[in-house]
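Only a portion of the chains appears, each positioned as in the full assembly.
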Amino acid sequence: MAHYIVANGFADDLVLIDKNEGKVKADALDFEDAMANLPFHTNITVNDYSALADADVLVSAVGNIKLQDNPNADRFAELPFTFAAVQEVAQKVKESGFHGKIVVITNPVDVITSLYQKVTGLPKGHVIGTGTLLDSARMKRAVAARLHVDPRSVAGYNLGEHGNSQFTAWSTVRVFDQPITQLAKAKGLDLDELDHEAKMGGWTVFQGKKYTSYGVATAAVRLVNVILSNSLTELPVSNFREEYGVYLSYPAIVGRDGVVAQSQLDLTEEELQKLQTSANFIKEKFQESLNADK
Amino acid sequence: MAHYIVANGFADDLVLIDKNEGKVKADALDFEDAMANLPFHTNITVNDYSALADADVLVSAVGNIKLQDNPNADRFAELPFTFAAVQEVAQKVKESGFHGKIVVITNPVDVITSLYQKVTGLPKGHVIGTGTLLDSARMKRAVAARLHVDPRSVAGYNLGEHGNSQFTAWSTVRVFDQPITQLAKAKGLDLDELDHEAKMGGWTVFQGKKYTSYGVATAAVRLVNVILSNSLTELPVSNFREEYGVYLSYPAIVGRDGVVAQSQLDLTEEELQKLQTSANFIKEKFQESLNADK
Amino acid sequence: MAHYIVANGFADDLVLIDKNEGKVKADALDFEDAMANLPFHTNITVNDYSALADADVLVSAVGNIKLQDNPNADRFAELPFTFAAVQEVAQKVKESGFHGKIVVITNPVDVITSLYQKVTGLPKGHVIGTGTLLDSARMKRAVAARLHVDPRSVAGYNLGEHGNSQFTAWSTVRVFDQPITQLAKAKGLDLDELDHEAKMGGWTVFQGKKYTSYGVATAAVRLVNVILSNSLTELPVSNFREEYGVYLSYPAIVGRDGVVAQSQLDLTEEELQKLQTSANFIKEKFQESLNADK
């Protein structure tokens, strides 16, 4: 994310905070070494929570990806680590006087987004997880490849948990201005297979390089730019839905004031059930973590 | 480099080649997962040498950075590995029918640039190493920080080997339209200290994260863009100088035809000696490798 | 368009051709005067048809906008001028050996796109008019303003002639993942009014400044970039539809090979009639011009 931001001058001031001081100072110096060859300037500050007092947007990428490097692991393998770490970080963020918007990448993202909101006490709409913005992009990539079209020309969403209980809401997916459910019949597409491909996208990348980076960073920077420029873009991000009482991915209209409106999809019964299952799962995991923490 | 290129749409077609097939496929998929959230499109091809037949520019980043992770190691610690690897790669590049320009990052970059030229048989001006374009940026960063000015407003060059025998040619460095040698007296700057800071920049970053990335990638992408857009920019890159009989960093005018002209600096006697020492060192190392290879 | 392209480095080489030699040389010099302050380089050539021999994309913006400055005028007021001018230009383009893709802005765009294809003899899919890509953006702007959402989050198309017989195909428009026809009822939107607003957008801008520029230039550059990067994006552009026997705006999949596929919308009976009327009108005007020309 930092590289994408610095290379494009998306931010004038960038604060990098990391417990691994050697690493974060090396990254900052490496960026400084790029400046003379870059067209835009970015002012970089390292490990200074007080610099967040007037920041517009904060991104949380706290994590320990190695915990997922296990055949039986999923994004929840990181939870014990990230739940503890984020409690500490969120407290410091709060104490800094930060009153901007928080974008959360840290996994499991829906639970952790809830936690940031709880600890900081910021309005629910000011804390947003990248959620299935990435998984939707993966679904678009899979559909687009099959249909020989630009992923940007595929509309639709993956919903729910940014994790195993997520699903592609095929009733929302359209290509060539047609519902994909209709196209699938005409062209013999196997939607379950595509759904699996989208869901497994992260896993495939992870298997190959033991982390994922470009997809999630691009999604997160897009979300940050949408907030900064107040573009009011509809994005499937992790936001708090009253009817489920939890953060989960569902399209919302995002601007400078965070989530400024929420979409209301016409999902099928089956999709509604999957979403409920996903919501229950996130809720349960969040509750478990809170209890464990007492 | 690939991230910077894809995020900005600098290339329409990008071919990624890596022996670690799992890693390179994961990176390609990760980029594909970014497309739906990126404004520009890039077509990505993996591990296909034949796709290089009509490529405009090829970048070599072959390396094994772990070999440098040793208190006594320098960039030459990679040479046994990269010399062998590049012979194989360059042969395949040649067989692909590639007839564009080669940009070399692989270390030790001056020796390896020579090797690419030798094996491919491309004109000397069509093979260029990033060389001290990065070290010059590091020098500018160090000088700029001391003088509270934009590194882009510092002019001047580091010359010679992209390695320990390099040096800042202070006679070429100017800030506020003044020779830095004059400013240094007025402001009490210690140029030896700044030279050391520039030279150690890569080492400091390496110590912190066990590799360097943003600085060198930005320098290399700039060089690629200069070639593609034929901007005829003067850059301190590794190019073949007849009078030294070797590739080393010295300002050259770069365009679509590679090195289209070479600058002629007014160096001091001391700088000329340092440059000769650097040239001798590179030549010797290249010869040693060729001999060892017989 | 040239400004947008030069400012962003979208093209490495740009050929500007204009009968008003004073004007085009002034523009070229003005761009050259910008180079030192721009991050990317563009090589600019003036009034040289032979430079088109290996061009990837050619854009036609031939026109005489003053002919539209009349209370009773519409885009067809330019036809006598542009029909004659384009015959001459297209012939020269053909003679240059140009074999790339043509993007047409010249109005009336559907008729003129047909004419370029006829004179150059290029494959039909290699000649494309910006058509209602602009009008669709105007419709999205109007809908988005009413619903407080990003125009980029409004899906759908204006179809047919880039002129008075065009219409918003409301059956294709979706916001918040709902058909706008449904939303309109719930929110009391007057779609006829929005349709009128979109259609009149160009007129309103024209009234204020006696020409339009940013909207159409942005649409055209987007189309050019889609062609250059082979992104296979679905865009409502003027392309030849067999069933109507004429160029008119209808979504098509565009890539490096021009129109590589055509969408097939599920329009309502009323929309199909409007489209037929629009097609008949364009056909008739093209035939009239051809006859008048004999």
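All chains are identified by letter, namely A, B and C, in their written order; residue positions are counted from 1 within each chain.
Just so it is clear, contacts are C-beta pairs under 8 Å (C-beta built on N, C-alpha and C of every residue); 3 or more make two chains touch, one makes a residue touch a chain.
Keep in mind that this is a model prediction, so the values were computed, not measured.
*Asks:* Assuming 3 chains are placed, give the number of copies in the entire complex as this structure defines it.
*Replies:* 4
Keep in mind that, in the parts below, only the chains that are shown with their structure count from here on.
*Asks:* Quick one: superpose subunit A on subunit B by CA and send over the rotation angle as a multiple of 5°.
*Replies:* 180
*Asks:* Taking each chain's centre as the mean of its CA atoms, which one is most distant from subunit B?
*Replies:* Using the mean of the C-alpha atoms as each chain's centre, the farthest one from subunit B is C.
*Asks:* Using Cα averages as centroids, what's the distance between subunit B and subunit C in whole Å?
*Replies:* Centre-to-centre distance between subunit B and subunit C: 43 Å.
*Asks:* Whole-Å distance, subunit A centre to subunit C centre, using C-alpha means?
*Replies:* Computed from C-alpha means, the inter-chain centre distance equals 36 Å.
*Asks:* Provide the list of subunit C residues touching at least two other chains, using ranges where the numbers run on.
*Replies:* In subunit C, 40, 226, 231, 233 touch at least two other chains.
*Asks:* What residues of subunit B sit close enough to touch subunit A in their complex?
*Replies:* 3-4, 6-8, 22-27, 29-38, 41, 133-134, 136-138, 140-141, 145, 150-152, 154, 201, 204-209, 212-215, 217-219, 222
*Asks:* Where on subunit B is subunit C touching in the complex?
*Replies:* The contact residues of subunit B facing subunit C are 9, 12-13, 40-43, 225-226, 228-231, 233.
*Asks:* Inside the complex, what are the residues of subunit C that reach subunit A?
*Replies:* Of all residues in subunit C, those touching subunit A are 39-40, 144, 148-150, 152-153, 155, 157, 172, 174, 176-178, 226, 231-234, 251, 253, 260-261, 263-266.
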